[in-house]
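Removed: one protein chain of the complex. Kept in place: all other protein chains.
This part shows subunit A:
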Amino acid sequence: RYSTGFGRFRWLAEGGAGQDVGRSCILVSIAGKNVMLDCGMHMGFNDDRRFPDFSYITQNGRLTDFLDCVIISHFHLDHCGALPYFSEMVGYDGPIYMTHPTQAICPILLEDYRKIAVDKKGEANFFTSQMIKDCMKKVVAVHLHQTVQVDDELEIKAYYAGHVLGAAMFQIKVGSESVVYTGDYNMTPDRHLGAAWIDKCRPNLLITESTYATTIRDSKRCRERDFLKKVHETVERGGKVLIPVFALGRAQELCILLETFWERMNLKVPIYFSTGLTEKANHYYKLFIPWTNQKIRKTFVQRNMFEFKHIKAFDRAFADNPGPMVVFATPGMLHAGQSLQIFRKWAGNEKNMVIMPGYCVQGTVGHKILSGQRKLEMEGRQVLEVKMQVEYMSFSAHADAKGIMQLVGQAEPESVLLVHGEAKKMEFLKQKIEQELRVSCYMPANGETVTLPTSLSIPVGISLGLLKREMAQGLLPEAKKPRLLHGTLIMKDSNFRLVSSEQALKELGLAEHQLRFTCRVHLHDTRKEQETALRVYSHLKSILKDHCVQHLPDGSVTVESILIQAAAPSEDPGTKVLLVSWTYQDEELGSFLTSLLKKGLPQAPS
């Protein structure tokens, strides 16, 4: 009667091969509220499959009516790339929640992406600049740890997630039911961001990404040393290093790393950063210092870590310059834009090197070369032979298996749902979570629905008088066994109150109905009534040690509130009648007394 259905489902690509890292878009229904988590697009597709199929949400009826809100975890396009399409082209007018840095950066990346798709590739039926602007007007920015009341029942709260500037995990709560969605997160602090953190919020469900479900990465220092060594060796022998990155995120981390290394080694080889976005990007980092890690926050007054001395803006013409150089170019998966152009120029020379610092989605050039392909078919049937060295260094700030386990341990959810990962790896992690943490774990395929039942406690108001009376008695030393609390629950509309029975009667204007019993117990006793009463008194006193037994001046005996009187029926002097009288509230004791007295009184010692 009181438990509420608790369903959720997610979909990625229609008919897709189950779990993958393509894009994130999850629909959660919690206690009657529908929340969409992220609205990502797939980088590997150039057609309709790029965007999620929103007809999964509702076949007929407007999205605005169905969804209570949309939450965006961070600014990566696989988490927010479909947002203008969703809100302006499919049509959604409700609130969209994201953090301040995400709100600042998201439209820039969307515009950038739109330009590549429309202006360079000439795609039609794509969202316009105006649509991005209109879409951003629906955004409500949230602070970390701020509890945002979406409506009277639904509240959301953001937690720090590391990963990229402004990335957040979200807790979605309705009444006592809650879900935590992690988005992408990072459990180890890096050079510019802190580690994800969540309190012991014990959600019913934790939805976590699992990009690196099986990896337990070696120490960060090793990876950094490796990276620097490779870059250094290549430029030493006169080669060029290409590092495809996304404008924000890993780029800043690697820039800080190279900057300090160049400073230390006093290197003169130029480092370039390819897009016009960069300067802007670094500026965002400067303005959102509170979102970075402890060290940068402490030192920014003396020296802002995002002001680089050695790293300069890249010009297209530089790519043909002779001699060594290091170039950061966007985008990160080599699927379009400047990084791909430079790659084509440099791929033929074995002295050069490309370092992929993050994950690449299937179908991208990045993914192809990482999986060992050395002959690439480009547009116009050209074949590009890759002679340059290809290195993969996992610098993307996703939590590894250890980190995911750690977060699950922190939040203590009732169950875990794995998304944003590859099926085989997720299976491994699922077993690990179930065995080590004893938390049930799900890994739905694209378009699959998972329903979780929850049991709900019902909150009601208890009158303070009743509670205090009960708690005071609970403190008494004899109250060893659990005591029962008695009261009446008054349910009026949706207002539930638990009060003492007396108060309930009074409030409702009802009179108490007293039910009383009087039993006649016949005893053989020739003595006077007074003596009989006295014998009854001492008998009961000896048996009922825990009860209050009294002999009143008028000759009657009381046990608690039960009254016993002895009478002598006139017709038979050898018999006495005991009148035992009690109310329904003393039913057990009264019943016990009559059967006890029926057995007769012990012989007086006289």
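We take it that contacts are C-beta pairs under 8 Å (C-beta built on N, C-alpha and C of every residue); 3 or more make two chains touch, one makes a residue touch a chain; residues count from 1.
Rule of thumb we're sticking to: contacts and distances are computed from a predicted model.
A single chain of the complex does not appear, and UniProt lists its protein name as "Integrator complex subunit 9", one of "Myotubularin-related protein 12", "Integrator complex subunit 9", "Regulator of G protein signaling 11" or "Serine/threonine-protein phosphatase 2A 55 kDa regulatory subunit B". Of the listed positions A:Asp119, A:Asp152, A:Asp546 or A:Glu571, the one in contact with the omitted chain in the full complex is A:Asp546. From the set A:Glu412, A:Glu434, A:Glu470 or A:Glu529, the residue in touch with the chain omitted from the display is A:Glu470, counting the whole complex. Here the missing chain is touched by one residue of A:Ser55, A:Thr128 or A:Thr147, and it is A:Thr147. The hidden chain makes contact, of the residues A:Val90, A:Leu384 or A:Leu456, with A:Leu456. Considering A:Leu287, A:Ala313 or A:Leu552, the position touching the chain not shown turns out to be A:Leu287 (whole complex). In the full complex, subunit A contacts the hidden chain through residues 1-3, 100, 103-104, 107, 141, 143-148, 157, 280, 283-284, 286-290, 300-301, 455-465, 467, 470-471, 474, 482-493, 497-498, 501-502, 504-505, 508, 510-522, 543-547, 560, 584-589, 591-592, 594-598.
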